[in-house]
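Input: a single structure, listed below in structure tokens.
For this view, one protein chain was removed and the others were kept in their places.
Letters A and B mark the chains as written, and numbering starts fresh at 1 in each.
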Amino acid sequence: MPYQQAEPILEVQGLKKYYSVKGMRREFKNQQVKAVDDVSFTLNKGETLGLVGESGCGKSTTGRAILRLIEPSAGKVLYNHEDILKKPAREFRKIQKDMQMVFQDPFSSLNPRIRIGESIKESLTIHSIGNRNEREEMVMDILGKVGLRPDHYFRFPHEFSGGQRQRIGLARALVANPSILILDEPVSGLDVSIQSQILNLLQDLQDEFKLSSLFISHDMSVVRHISDRVGVMYLGKLMEEADTDTLFSNPVHPYTKSLLSAVPIAKVGRKRERIVLKGEIPSPLNPPSGCIFHTRCPYAMDVCKQVVPEKIQIQDRHTVACHLYN
Amino acid sequence: MNAVEVNANPKRVKHDLKRQERALWLRRFFSNKWMVTGSIIIVLLLLLAILGPKLTPYDPYKMVVKERLEAPSAHHLLGTDNFGRDLLTRIIYGAKVSMWVGFASALLSSIIGLAIGLTASYFRYLDNILMRICDGLLAFPAILFAIALMAVLGAKTENVIIALTIVFSPEVARIVRSRALVVREETYIEAIRSQGASAARIIWKHIAPNTISPLLVKATFVFSEAVIVEATLSFLGAGVPAPDPSWGNILSDGKDVIYTGWWMTVFPAAFIILSVLGLNLLGDGLRDLIDPQSTSK
Partner (left out) sequence: MGQPLLEINNLQTHFNTERGRVTAVDGISFSVEKGEILGVVGESGCGKSVTAQSILRLFDEKYTASYDGEIKLQGEDLLKLSKANMEKIRGNEVSMIFQDPLSSLNPVFTIGFQLTETIRIHQKHTKQEAYQMAIELLRMTGIPSPEKRIDEYPHQLSGGMRQRVMIAMALACKPKLLIADEPTTALDVTIQAQILDLILELNEELGMAVVFITHDLGVVAEICTRVVVMYLGQVVEEANVEDLFTNPLHPYTKGLMKSIPQIEGNRSEKLNVIGGTVPALTDIPKGCRFATRCEYANDLCKEKAPDLQLHEGHHKVRCWHYADIARKEAVEHAIPTS
């Protein structure tokens, strides 16, 4: 990737999504769950940014908040230098043409009563692109590009296999020719051999459509394969962000290190030094003070329990939020 | 998968697929014997209500005192009533009233219930108000409420329909709302929202069609319940006023002469039972039939 002429297309600044808890239990009254807490990153034109983390880390919420499927509590999302969170609903709907989402479960993301061709066509209809015949042709065209046949147009979602459904999901996202693609765990429900087909297809399409993508996944190896840059999230916070090769060869945050070392490798005789984390991910209802990771961190110091670490740039294009590097 | 030629002309494929799907629906319909029975009963009753008046040689209103309370015979197939009117003719005209009242209240309460249910499910701030009103209406027993309304509005066929619509709309609304609440949380609603679709499009194109199957099933039950409530109202004298015939008021007249003219009780009752049975069989069958997942089987 030509980093030199990196031009930001999507800038997320201080994004927050807090849920207030309405529970019966008194100790939870007036508490907030910080699903996404002050997350900032930049997606450059033509780049793929991976967001990784374990369940409950807020990666999916981040993706949805950018598209305002969940209204964020605070922060800015600049698309072509304009804050799209401030736009009135009607105007924002027009921008949505440029930003499409691909969902984890392609079956539940397709209306079971609508023929898949019609489902794909819908975004063209919504944004009044082309006339009836042109739309139909565009859909047939995109079906071919994602490796489906034109006659699939008239079939219903339940007639397809998992891999084919994800192709349909891609076709729907791409038919209106967007510039940004947000992919939420697009391959995690698929078998290995189908996963590789979809990943390769995705790469081809990214090149063809000159897409900038936000790739959300829990699978480190998949993210490594597809992304140019990677952000690691934990409990609603972005812990480390770097170019893919840097992050995987030289991770600095203790969480990133342990996450990487926990991934099983399909090779034998490679006994790695594994950092097994203590305990479980804390409840977001009752997050630890200071650095959110200190309860599981093997290097936790006193300062970690009290002070929230700032994001520090330790290298060009490599930032980390950890007291060890202060 | 269906045996459609690969790489064929898409338009042809569309045509073939639609034909195959139609054949599949028909096959599934005919494989459900009870539903076929129910449909035949309802179709016959509807035909009777529509065509019957033209086929019968008798006038439903003309009293022939000489011929009162005649037992069924070749002359009067189902006998005559206590005013000497042909019972079959009265029942046929009564079928017209019953079917009309049932159909109209089912249709109206479906439309109103759908609108209320969808509104309540999508615009959450209206939910509480609308549903509490529905709860209030649901708290009344249907018959009592209808009687009270008829007392206010006067005994007329149209007023029966209005009363039944008011009674049954909240039930439909509840069913639509609960289904719609499930549907709106589906990922495909989120997906279409992420495409920038407007609220109207989401509600009518995506949520509404997914509530149709429970709605349709409910509508057939509303239909059959309306037939019963209408008969009950007329029986109590609060429904279709004499001398207009209705299954309910024939029954009511019949109860006074039950020892001398059993046919005046048995035949209208049999028609009520038959129509309710037919509608319920149809409703149950519809529930099984309308399920997109099972289309491929």
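Convention: a residue touches a chain if its C-beta (ideal position, glycine included) is under 8 Å from a C-beta of that chain, and two chains touch if they have at least 3 such contacts.
Keep in mind that what you see is a predicted model, and the values were worked out from it rather than measured.
Peer 1: Kindly name the visible chains that come into contact with the excluded chain.
Peer 2: A
Peer 1: Specify the residue from the set A:51, A:216, A:239 or A:277 that touches the hidden chain.
Peer 2: Final answer for the missing-chain contact: A:277.
Peer 1: Taking the full complex into account, find the residue in A:203, A:250, A:286 or A:306 that is in contact with the omitted chain.
Peer 2: The one listed residue touching the chain not shown is A:203.
Peer 1: Since one chain has been left out of the picture, which residues of chain A touch it in the full complex?
Peer 2: Within chain A, the residues touching the omitted chain are 54-55, 161, 163, 191-197, 199-200, 203, 218, 220-222, 224-226, 244-245, 248, 258-269, 274, 276-277, 279-281.
Please note the rule applied: only the chains that are shown with their structure count from here on.
Peer 1: Just the number, please: Cα centre separation of chain A and chain B in whole Å.
Peer 2: Each chain's C-alpha centroid was found; their separation is 49 Å.
Peer 1: What residues on chain B touch chain A, complex-wise?
Peer 2: It comes out as residues 1, 4, 6-8, 10, 13-14, 17-18, 186-188, 190-198, 201, 206, 209-210, 292-293, 295-296.
Peer 1: Show which residues of chain A lie in contact with chain B when the two form their complex.
Peer 2: Its residues touching chain B are 64, 67, 69, 92-97, 100-101, 103, 105, 108-114, 122-123, 126-127, 140, 149-151, 153-156, 158-159, 172, 176.
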